[in-house]
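Just passing along the structure, written as structure tokens.
Removed: one protein chain of the complex. Kept in place: all other protein chains.
The first chain written gets the first letter, and so on, giving A and B; residue counts start at 1 in each chain.
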Amino acid sequence: MTMATVVGVRRTRVTAASLRLAFLQFIADPQWLVPSMIAPVIFGLVSYELFRGAGPYFLTYAILGAGMMSMWGQTLYGSGWATGQDREFGTLEPTIQAPAPYLYVVLGRIVWNVVAGLFGGLIVYVVVVVAAGGPPALPNPLAFVLLFLFVMVTLACVGIVFAAAYVYTRFAGFIQNIGEFAFYVGTGCMFPVVLLPFWTNPIALLFPPTWALDALRYVSIPGYVGFGWGWGWDLVGAVATTAIYAGIAGTVFHRVERHVLEVGDLSDY
Amino acid sequence: MSDSPAIEVRDLVRVFESRKGFLFNEVNRTQALKGVDLTVEPGEIFGLLGPNGAGKTTLVKILSTLLLPTSGTARVLGHDVARDADWLRPRIGLVLGGERGVYTRISGRENLRYFADLYGVPPGEREPRIQAVLERVDLASAADRRVEEYSRGMKQKLHIARGILHRPSILFLDEPTIGLDPKSARETRKLVRSLEGDGVTILLTTHYMFEAEELCPRLAVLSKGRIVANDTVDALRHRVGGDRTIEVEAYGFEDREHAALRALPGVSKVASEEFGPRVRLTLRIRTLETTPAHVAALLPGHPELSVRERRTSLEDVYLDLVEEEAT
Partner (left out) sequence: MATALASARPAEPTSPTFWRTFWANAVLAPRTSLGFMRLDFVLGTVFVIPLTQMVFFAFVVQLGGGGASAIAFTAIGNAVATVSYSSVFTVCQTTDNEKTLGTMEHLLVSPAGRFALYLGRGLIPILISLATVAVGLTYAVLLFGVSIPVATFPGLAVSVVLTAFAMVGFGLLLGGVALYLRTSIILGNIFLFIGLLLSGVNFPLSSLPPALQYLGDALPLTWGLAAIRAAISGSALGPLAVLWAAVAISGIVSIGLSMGLWDFFERRAKATGSIARF
């Protein structure tokens, strides 16, 4: 062996490698998709049952809400959970020790989880539609699809920042379990945030998915009144908050990495 | 490479804090390293010995940029490990070993592909280099099997393969042969020697004294967070009282016999150890004047007296040093 000439590590290559690893691990054990599917499917069916008789577009509420929960679960938490597994399997140390920025490792997992989340959303859709006996009417399919894809981007950006918590502490998974419902409530996953006490609204607006989901409801539920400023401003808010999350992700990861090197608990789980 | 030391550690301290109790009430502080000084020259295999909990892994983690020092400085290849981690990481190989640390649901080859990408191994070289490294650690035939099917020794080989995959200038090997069968352990030592031939600087921690003696011209003994010895094996032998050892066994000795043995020329130390009804005296001897015959002559009338001479082993040196530190 002769010593190598050191070359920079390309970020796209790191992300691609991480995406590939996530895919291979999924193929090796696909049952791991199930846990993230259970709650959304059940919540979708329960909500459908509770909404039944309330009006023709409440099926859309149930599908959108449960579908979002599936994608949120997969995208927001799935990536962080993978880091938790890195801790458990002892692979976090060699990964952090590698010259590749860990942020881009997480990014690869996020991309995979977006795909898995979409698949999960599709399953939720099929189950709830079968239970309801038919699909809901979609007034503006093109706008829906575009906004839907945009929602995924917002989720991915929040997911990156959330994943930093899993690097920060081995207790992140447990904290996430406790806070999961609070997040679903706070961001109006299954119902408009405006139903919540007014003081919670500014907190909800810190999360890009709140804006994006509000916009999505505007284009898919006729007569929907969310925040009242229309889907255009929702979109502006979503883009702005997403940009903030994307912008701070690098700094957050850098600080978190520094913290764990100070504490020295990378191999704890 | 510059003429600066490959590793230079000055007054390195590392304190761990653990919190216990409701809402982080109780904070326990453990000083894992208490002012460590160490220098390793480029291209050498340097051994780091020490009992469990001495701070070896902590030192390795600091040097490999996985842990920040509490105070003091640590420089690797002339760069500060805390400030220049980004510069150092592509130049460092780390083998922590053990059952964990590899992705068990995918194959060994896929593990290496992943880390090759993370270490920026040139894309065109990736596959041939993975194959070469797998062959070098004798894992090529199992490369496409899931790691969860690997034995402990095979996982250890995979750890080593990952450590050298990107051809680092400096390699940290934390107990590389632990859990390996004798044949695999011998192959691993052979591999380590061959890496030295490639000009790689190696810091090796181990509990196996024969391994350190075989591989490391220089070594340090770390005990309770402090370096208690740092030299060549021969110099360390001299430090603990000589490179000759005479062991005498009988059913007990009198105080005057102890004194007489201590008075023999060149005897620097006499240690006594009981095992069952027998007592063993271990004499460290600096010169050639005192022989087993001289010793036996001082102990007449002992039934089943046994006197034998051997070379002071590194294990003797190590145990003496650790005992010295403990007292």
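We take it that a residue touches a chain if its C-beta (ideal position, glycine included) is under 8 Å from a C-beta of that chain, and two chains touch if they have at least 3 such contacts.
Source: prediction; values computed, not measured.
Across A:Gln25, A:Ser47 or A:Asn113, the single residue that touches the chain missing here is A:Ser47.
The residue touching the chain not shown here, chosen from A:Ala22, A:Leu155, A:Met190 or A:Ala215, is A:Met190. The omitted chain makes contact with subunit A at the following residues, 29, 31-32, 34-35, 38-39, 42-43, 45-47, 49-54, 58, 61, 88, 171, 173-175, 177-182, 184-185, 190-192, 195-196.
Keep this in mind: only the chains that are shown with their structure count from here on.
If you average the CA atoms of subunit A and of subunit B, the two centres end up 45 Å from each other. Residues of subunit B that touch subunit A in their complex: 14, 16-17, 58, 61, 64-68, 86, 89-92, 94, 96, 98-106, 110, 113-115, 117-123, 136, 146, 162, 164, 166-169, 194-195, 198-200.
Residues 1-4, 6-10, 13-14, 16-18, 20-21, 24-25, 28-29, 89-91, 93-100, 105, 258, 261-264, 266-267 of subunit A are the ones touching subunit B in the complex.
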